[in-house]
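Shown below is the structure under consideration.
One chain of protein is taken out of this complex; the other chains stay put.
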Amino acid sequence: MGILEVSNVNKRFGGLQALGDVNLDIAEGTVHAIIGPNGAGKSTLLNVLVGKLIPDTGTVMFNGQSVLGRKPYEINQLGISRVFQTPEIFGDLTVIENMLIPCFAKRDGAFRMHALKSIASEKGIIEKAEHMLSDVDMTNKRGMTASSLSRGDKRRLEMAMCLVQEPKLLLLDEPTAGMARADTNNTIELLNQIHERRDITMVIIEHDMHVVFSLAKRITVLAQGSPLVEDTPENIKGHPKVKEAYLGEAAA
Amino acid sequence: MDAIILQLLNGLDKGSAYALIALGLTLIFGTLGVVNFAHGAMFMIGAFCAVTMQKILGISTITLDPEKLDFLGKPLQIKTPIVESLFGKGLGDSIINWSVPLSILLAIPVMLVLGYIMERGLIKHFYKRPHADQILVTFGLAIVLQEIVKYFYGANPIPTAAPDMFRGSIDFGVLIGFAENAIIYPAWRLVYFLFSMAIVGAVFAFLRFTTFGMVVRAGMADRETVGLLGINIDKRFTIMFGIAAAVAGLAGVMYAPINSPNYHMGMDFLVLSFVVVVVGGMGSLPGAVLAGFLLGILESFASMNEVKSVIPGIDQIIIYLVAIIILLTRPRGLMGRKGVMEE
Amino acid sequence: MLGLSKKDTTFLLVVIFLTLATPILLQPFPEGSAMAQFNAGYPDLMQRFAIYGIFAIGFNILFGLTGYLSFGHAAFLGVGSYSVVWMYKLLSYNVLPGLVLAVITSALFALFIGYISLRRSGIYFSILTLAFAQMSFNLAYSVLTPLTNGETGLQVYTDDPQILMDAASPNSPHFFGILMIESTKVNIGGWQFTFNNGYYFCAIIAIIVFYLSLRIFRSPFGTMLRAIKTNQTRMNYTGLNPRPYTLAAFVISGMYAGLAGGLLASMDPLAGAERMQWTASGEVVLMTILGGAGTLMGPVLGAGFIKYFENIFSKINDNILHSWFSALPDGVEDAVVFLVHPFIGKGWSLTLGLLFMMVVIFLPGGLIEGGTRIWNAITGKNRKSNKPGQDGKHHPKPSAHVN
Amino acid sequence: YMNEPKGGSVVFGFNVPQTGPYADEGADELRAYQLAVEHLNGEGDGGMIGTFSSKMLKGNGVLGKKVEFVSGDTQTKSDAARASAKSMIEKDGAIMITGGSSSGVAVAVQGLCQEAGIIFMAGLTHSNDTTGKDKKANGFRHFFNAYMSGAALAPVLAKNYGTDRRAYHLTADYTWGWTQQESIQAATEGVGWETVNNVLTPLATTDFSSYIAPVLNSGADVLILNHYGGNMVNSLTNAVQFGLRDKMVNGKQFEIVVPLYSELMAKGAGPNIKGVFGSTNWSWTLQDEGTKAFVKSFGEKYGFPPSNAAQTCYAQALLYADAAERAGTFDPCGIAESLEGFEFDGLGNGPTLYRKEDHQCFKDVLVMKGKEDPTNEYDALEIVEVTPRAQVEYAPDHPMFAGGDLGKCNSGA
Partner (left out) sequence: MSQIELIKGGAEIDRPDFSKNANQAATAPAFLSVHDIHAYYGESYIVQGVSFNVHEGEILALLGRNGAGKTSTLRAIAQIGSPQMTSGEVWLDHQALHLMSSHEASRAGLSLVPEDRRIIAGLTVEENIQLAQIAPPIGWSLERIYELFPRLGERRKQEGITLSGGEQQMLAIGRALARDIKVLLLDEPYEGLAPVIVDEIEKTLNIIKEQGITTILVEQNAVRALKLADRAVILESGEVVFDGTADEVLHNEQLRHDYLAI
């Protein structure tokens, strides 16, 4: 039995069937990629997983608990973190402050009023944040205001913010989009390391096949809202339907 | 029954004033996203256009009448309006009599120019600034405009009469089959109602049947991209601002005979018009108009004795109470668009 | 020291010094000189500086940190004042019970209003708070007169119970016998300095609450509040529930407002309904923005600025003008007076309006920003000239939350 | 005592509305005060000093000290008014405070002066409370009050409109409005009128249509507007718009009454006030010597006749100065003593008494009517009757004034 079980999920937007009978079982400790053509419903599925969208039918169980109807922060507190397709960070705050917030959230829960405690005294938390920053190679940008980072850096920051929470399940929506090749490789390495060290389950949505094939242990191909096939990377590469609907020449 | 219809009329009439003021505000605030605390001042300046017109038409030549004495015992000054000497007494008098409608001719250019100067000289720099800064600068401007008017016209209300034709009241009840004297309504208020309907209709038509509205909305959401598509958004914003100023001014001109204009009348309406716009929903013109009428009607009903005797003081708070209820049940007001000013 | 960084400690010490030395600093001109008109070192105004400073500091905790713009904070000011006067009427002129009650009632009131209003954000939130405050004002002015004494304002009458009063008790507000209205006047050279008990009472409270707000700004809680302002989506997905944070900020700032209202009544035993009107709510918004929202000291400066104009400029009349310029030849004197006349005395609000505009146009970021620029100009810190009012997607935000 | 003048001059504090709706009234009050200061210091033509029955004032200042003044803005808010008064006391060393244009402000500042040990000479305040439930030993009112308005108006109304009338009241929903309504209702019921209804209107109302609309079908034939300032201008204008005055009800011409008039309101309401009855404290059209002298010096200086607010303020300044001369000191307690029970004449209101028990002046009250055919813009109101003082007097413990306590005079020592 997997850490995340999606059964019979349907979601319609007006006349459009965005998700149709999606069943998914993600094993604990694996890296699972979801690929598929644009508009296939990948982000929609992710939104269902994090409680932002409530499906019309179906259930989503995480570690035996239903996530449906929970608020996003409750879902995060269960141990699910999410990286967005367009980076969501605290633009007005500095990079290091951006890092501290998830650390506090992890330690203190959804609400805890430390109104008179000084941040400087939170040595352990700061250390943890700094450590993560150096893991993603952003230590030299710690004092910058997050909104003035370049886009690749924003992505990296967001990922670091998620990772520092050591989630049980990490959802990544196109984590390397817009990243330079070198950084993409670094990110792959980083994710691989994290996966090995901390044994985090990851669900990745990605169009960059290089990334997908370097990371994923299993791949689900979504097309027009429904899973087309689910298999190992090797088999997917050769799958004729996938080739035609999605990979095109890239498979070559 | 007649009491209810009477209050309904009152409500519609109040509502049309609210709607008209809110309409101008919502063009700037709901559409351009500028929290314009000077909107009330523009309404006030509109009303003072009527006052000014009356003054201009009243400019007189002075002759001394040595027979009569003034309070200090000096010869009494007799004034003859120049308009009278120019056009003869008959025509001159009717021109003076029609000064309020005539002042529309004054108000439109004045308000357009004022709107233009305001937008180009000031507001332009504030589209991207935080709302708080917009509040501070427009509030400052409102005070300045107000004080300038006060400097020239004093703080006291200045009576401004409607044309004789509309000065009295109409037995409205008889028209719809009630007994005589059951529903008496002032003629000018009916004119005001029709006038606001016309303005609301004209603004709607303009924004609905041209791409102008779409472009401005797009420009609000993302100026930069609209510019990249070759559209001179600045120009359109200026036009929008000018229209809003003109609508506010016209609302003011026609309001002058209903209540004598004074320099702070804008501030009196300011809070209310913001409430109307927000209850209507940010970014929605029909919403603002609907909310204007709704609040006007509810306010009128709340001031009925039958209601007040059940809930004392309800007329003091009705508008705010309704605003709270609506905003709690409908997150974006009556017809608000998503994402406008929610951050 | 005191859980503050070294920089903050220095900052706090400077603030303490400035606050305690206010009676001297605000009295720069000798008595009787032409410029004495501009002295502000008299008890009432100094008290107001401190009290409105507290009000603005509290408001800034909500607005400056979370970005939630409340247009109804005057309601808490009013509630605070009424609480204190009621304690005078029921117990005695000792201000302590009243102030405690003021903070409690305003907290409860803020909890109620905040709980409801915070269901919405942005302008919708502002209008909800405005609506609550205006309802409070309208009711206090009319229907609630038995509780508020309506238009006249709540005050103490000789037939009030005042159960803790005996013959020896002071007949005006005091803190365990220290009379608020009592002052010590010191004459040095041509200067006269007034050291007033009431002012120092307010000043000490102001320093304490300033210290608390400094701690809040530097705390994880403060960072959370700033995070809420920036990106609530990320906040949610980071596992944090923004609502209790904003509500806590709302209640804290409501308590500051209640305390300020209570102090107003502690200095002057009267509570009027106008304190709850939207103009009063608007005033604290203006103070905060004028000084610099989100900065620690800005709102206090803004408060001082507005109160100074209201109290000092409104009192300059033509007579005083003529006496200033009497050295000039007659015609010139009249011309100068004529030119200045619209801006002073009854024109004080015109001047204030103009200054509001100037400040936002030329000093985006408020007075503090202006101060920083001047400081940089002096110390030669700025490398390149700033271009204010320039349109652009990104405005470099003042990232320093000190000053 | 507080702010005892040490040098060659003494400072008066003129606290009037300079911003807000009553700014024009405040400006007129300030003009009157400036004129009073000139006259006290021996400049100008001396105005009413010459006609004042007490001959203590010589035009050489007060007690030999030159009179100087400071002015401040009440904004017609009690908080701002108290702040302004306090700065005059604390910063400028004012020996007395005078002025104001609303009862809320008068009561607030009077309370402050009592606490601070300063004399307060009220300006325009018409609420019964100022010298009733809120009276203070250090506060004095020259202006008339709501009770007096009622007492003066009722007989005139009865004479003109008959005793069989049904009145509908619209009342501003705050303390002054209530006391005024109570007074007028009692007085008109005293002459046989019936009160159909009393509707309270919110202070912030600008459009009274929904309050006026039901009047016509309520069975009432008189509408009484217990409003002041902008409220009154608007409610009267609205009532006329609704054609009330053109209608016949119960077989009688429908009438409107505005118990408290002021010249500025009359001007603001324009032609709508024609034929409407009300009352004032004083009018520049009176023909006694004091009035003539005052109108002459005011008119020559400013180019238009003074309002009744200006007259009361001018009189208050003179009365204070005279009291100081007679007491031989600026000590508030001394001044209070010499004002209490003081009888005088020649200040435009005929023989007047400053009553000891409540510090209220008793004098004739004017019943006014909107003039049908004004000859100039200052001539909107005409005097219908000068109601003699005896008719408007009441006992100090009259129920409408009960509950207060003057307390003891406070000299701030």
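Each chain gets a letter, A, B, C and D, in the order it is written, and its residues are counted from 1.
Heads up, the rule we're going with is that contacts are C-beta pairs under 8 Å (C-beta built on N, C-alpha and C of every residue); 3 or more make two chains touch, one makes a residue touch a chain.
Note that the structure is a prediction, hence the values are computed from the model and not measured.
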| Looking at the whole complex, which of A:Gly29, A:Gly178 or A:Pro233 touches the chain that is not displayed? | A:Gly178
| Which of B:Val215, B:Met240, B:Leu285 or B:Leu298 contacts the chain that the document leaves out | B:Val215
| query | If you put the missing chain back, which residues of chain B would it touch? | reply | 211, 214-215, 217-218, 221-222, 224-233, 283, 337-339
| remark: Omitted-chain footprint on chain A covers residues 13, 36-40, 42-43, 85-86, 140-141, 144, 148-153, 174, 177-185, 207, 209, 245-251
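The rule we apply is simple: only the chains that are shown with their structure count from here on.
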| remark: Ranking chains by how close their C-alpha centroid sits to the total C-alpha centroid puts first chain C
| For chain A, which other chain has the most distant CA centre? | D
| request: Would you kindly tell me how far, in whole Å, the mean C-alpha position of chain C lies from that of chain B? | output: 34
| query | Residues of chain A touching 2+ other chains? | reply | none
| task | Check each residue of chain C and list the ones that touch at least two other chains. | result | 138, 141-143, 349
| said: Applying that definition of touch, give me each pair of chains that meets it. | reply: A-C, B-C, B-D, C-D
| query | Within the complex, which stretch of chain D touches chain C? | reply | 18-19, 23, 26-27, 30, 34, 69-73, 77-80, 82-84, 86-88, 90-92, 103-104, 107-108, 111-112, 115-116, 129, 134, 173-176, 200, 202-204, 403-405, 407
| said: For the complex, give me every residue of chain D touching chain B. | reply: 20-25, 27, 173, 197, 199-202, 204, 206-207, 209-211, 213-214, 216-217, 230, 233-234, 237-238, 241-243, 246-247, 264, 267-272, 284-285, 295-296, 299-300, 305, 375-376, 378
| said: Under the definition above, what is the set of chain B residues touching chain C in their complex? | reply: 35, 122, 125-133, 135-137, 139-144, 146-148, 151, 224, 271, 274-275, 278-279, 282, 312-313, 316-317, 320-321, 323-324, 327-328, 331-333, 341-343
